[in-house]
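Here the complex is missing a single protein chain, while all its other protein chains stay put.
Letters A, B and C mark the chains as written, and numbering starts fresh at 1 in each.
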Amino acid sequence: MDQAALSAALSRSTLVELGRTLYNGMPSSPNHPGFKMALMRRHGDAVRADGSSAANEIIVTGGHVGTHVDALAHVSYEGCLHGGVDAARAQTGGRFSSLGADEVPPMLGRGLFFDIATARDTDVLPGGYGVTADDLSSILDTAGIEPRAGDVAVVRTGWGRYWDDPERYAGHASGVPGVSLDAAEWLVAHGFRAVGTDTTACEQLAPGAGHSLLPVHKVLLVDAGIHILEHLALEDLAATGIVEFSFVMAPLRIVGATGSPIRPLAVVVG
Amino acid sequence: MDQAALSAALSRSTLVELGRTLYNGMPSSPNHPGFKMALMRRHGDAVRADGSSAANEIIVTGGHVGTHVDALAHVSYEGCLHGGVDAARAQTGGRFSSLGADEVPPMLGRGLFFDIATARDTDVLPGGYGVTADDLSSILDTAGIEPRAGDVAVVRTGWGRYWDDPERYAGHASGVPGVSLDAAEWLVAHGFRAVGTDTTACEQLAPGAGHSLLPVHKVLLVDAGIHILEHLALEDLAATGIVEFSFVMAPLRIVGATGSPIRPLAVVVG
Amino acid sequence: MDQAALSAALSRSTLVELGRTLYNGMPSSPNHPGFKMALMRRHGDAVRADGSSAANEIIVTGGHVGTHVDALAHVSYEGCLHGGVDAARAQTGGRFSSLGADEVPPMLGRGLFFDIATARDTDVLPGGYGVTADDLSSILDTAGIEPRAGDVAVVRTGWGRYWDDPERYAGHASGVPGVSLDAAEWLVAHGFRAVGTDTTACEQLAPGAGHSLLPVHKVLLVDAGIHILEHLALEDLAATGIVEFSFVMAPLRIVGATGSPIRPLAVVVG
Partner (left out) sequence: MDQAALSAALSRSTLVELGRTLYNGMPSSPNHPGFKMALMRRHGDAVRADGSSAANEIIVTGGHVGTHVDALAHVSYEGCLHGGVDAARAQTGGRFSSLGADEVPPMLGRGLFFDIATARDTDVLPGGYGVTADDLSSILDTAGIEPRAGDVAVVRTGWGRYWDDPERYAGHASGVPGVSLDAAEWLVAHGFRAVGTDTTACEQLAPGAGHSLLPVHKVLLVDAGIHILEHLALEDLAATGIVEFSFVMAPLRIVGATGSPIRPLAVVVG
């Protein structure tokens, strides 16, 4: 394909939003700073000689607030980050000297949509449900698609429907559906470069267990170097019924951070 | 083009970074809050029963810090935003009820690179230089390209080479090269949807004038509804020598903000 | 009293803390940004040639987070602040040009402790209880004290015992005990310069009413120019059984803010 054809294809495609809006009062894990935005200057605060005026803002947020990507520096196991990098040494200086958000590559390529809730004939998988390798592979089998190294996996549990009810969305009492260890290993085996879900932690969380253990983070981030995307908004993508799409994501290059807010898109031809 | 071909084209293309990294101490206009990131939790602060540990951060920034896009809410003229929206009313509540960053669409399509510095046989245009409509159109003429509605214009002055010298980059004494009114009108006439430069303000600033008047902001943002991209990093794109590329940008959906940090990319086939 | 005697009296007195500690996760009204502190540099991040190292932090907070004083700029009534100051004009520029936190004087003088919970033979007054003028005056009558212009009133409801249970402390369902309008008028009539309580809002809040109306704020801040202190910690002062003490408070001089965090003290002789 030549440059003109690529530009034309991009312009003509439908863009499906996979990211959530950022706003004061939005749900946020108590582990992370919440999101705050305040206008510093408003129109009329200072008017230029020509009658124009500019407004601006200050933003406080975390690298893991709203739809975001986990950098590999986010999780360590027995003192090591992915690839055996010494976590204590990497974080000395107050920002990660390697594996930080600035090293998360932009991802443009194929995305595969695993709409598990729909496949299991429900709107929302139950709290504590573990998405299995079979759940994943049977969707591809039905669609006649082979996974390829470098694909991005987007897994829908339907739990994102609870976004506006922060307590229910957090799911402490109910548990949260998510990717099981078995599914994580399948994703690793097939060479996915990133895995995203419409939940807080990507993980299968048992009722009452909270975030006490996050084994899928270890398998994906530490062992395999696969990025995790959280708080995806997947209801619009579910409405399309597609499995294969083009995925576009460009995290902010925050030097030495453990994550970055993102606005991922599904680019759907036609 | 079908979905598979689009995904394949995206995966195989070269991605040229157009955005700067974000880090403590990076240059920032005194008009805006600077960028600050601090690790809240480091590895070892709390270790889970299985030997894993997570790190995270708090980030303070502005909507106009680093490489960013101006939402249409950023500038008003005689009390009105683009389309005659009443600025005072729109900002009531502490966030813009219309024309905020959450309404900036993702932009995927054709980008045109106007490397004015190279065209004028210099590394960096002089402070106060005004890029003209002729500067822009002659580059397209040479390349045999017609502008089309919806294109994104990326204008290189070379000034971005001073990024690491904040005082020189700000250019208060020297002035800063930028888009002249004449060029802005040419860009409007040809239906560009966004205009970006490798400077603070996109504008032609006379020595000593500072930001006292920003007429191009009025023409683009208020009159024409064309977004402005600032602090682009264009040296890598200049090294390619191309004029036409595919442009990808997805601003954060910050509800009611006047701008958003971005990481734009040039997607170059082959 | 001469200078030496004053210094000696201050050094020898008992200091009773009236302010709460500030920490990540502390209770905070959803109307205000919560408190966040993160160490930017830790010891060992950078070690000087002589073996020394320094640590520091970034703090995000609000003017009304934790124990704080309301500046007169905090509340307006029909567009006017205290003394008829036009609120819209005063706030133009993004900080109050008058009546801001920087204009709250330090307060050093007599404090009177109205321990209403103890007087009514309970640990905690019930949600929705309104402290009356009689409640206040009968405590002074019993103690044989006359109120004087410039005194600071510290009113204990016992509600501060719920501080560590943020939902109960907020009291949306239960209501919150507080100063009734009648009591507020009594405080105005006797010339108190500030009124503080061990609750979020100082006000008597009916069950389910939330902060929909805050009439005591209007009477004290707007009409009378009397400062309000909120989130006081009064259990230690209650344990002393005293009514009269010396009150010391020095708000931060935050230019044009609507409130300031404080650490007020009761200085008790002997």
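Rule of thumb we're sticking to: contacts are C-beta pairs under 8 Å (C-beta built on N, C-alpha and C of every residue); 3 or more make two chains touch, one makes a residue touch a chain.
Remember, it's a predicted structure, so these values are computed and weren't measured experimentally.
Colleague: Thinking of the complex as a whole, which visible chains are touched by the chain that is not shown?
Modeller: Output: missing chain touches A, B, C.
Colleague: Which of B:46, B:143 or B:173 touches the chain that is not shown?
Modeller: B:46
Colleague: If I consider the whole complex, including the chain that's not displayed, which of C:119, C:206 or C:267 touches that chain?
Modeller: Missing-chain contact among the listed residues: C:267.
Colleague: Considering the whole complex, not just the chains shown, which residues of chain B touch the missing one?
Modeller: 25, 30, 33-34, 36, 39-42, 44-46, 60, 92-94
Colleague: Which residues does chain A use to touch the chain missing from this display?
Modeller: Answer for chain A: residues 24, 36, 38-40, 42, 57-58, 60 touch the chain left out.
Colleague: In the whole complex, what residues of chain C lie against the chain that is missing from view?
Modeller: 1-11, 13, 15, 17, 19-24, 31-33, 37-44, 48-64, 73-79, 81, 87-88, 91, 94-96, 102, 105-106, 108-111, 150, 212-215, 217-218, 222, 244-259, 261-265, 267-270
In the analysis below, only the chains that are shown with their structure count from here on.
Colleague: Taking all residue numbers used at the chain B/chain C interface, answer same if over half belong to both copies and different if under half do.
Modeller: Both copies touch with mostly the same residues.
Colleague: Nearest 5 degrees is plenty: how much rotation brings the CA atoms of chain A onto those of chain B?
Modeller: The superposition gives an angle of 180 degrees.
Colleague: From the mean C-alpha coordinate of chain A to that of chain B, what's the distance rounded to whole Å?
Modeller: That gives a centre separation of 24 Å.
Colleague: Between chain B and chain C, what distance separates the C-alpha centroids? Give it in angstrom.
Modeller: Their C-alpha centroids are separated by 45 Å.
Colleague: Which residue numbers or ranges of chain A touch two or more of the other chains?
Modeller: 33, 38-42, 44, 60, 94
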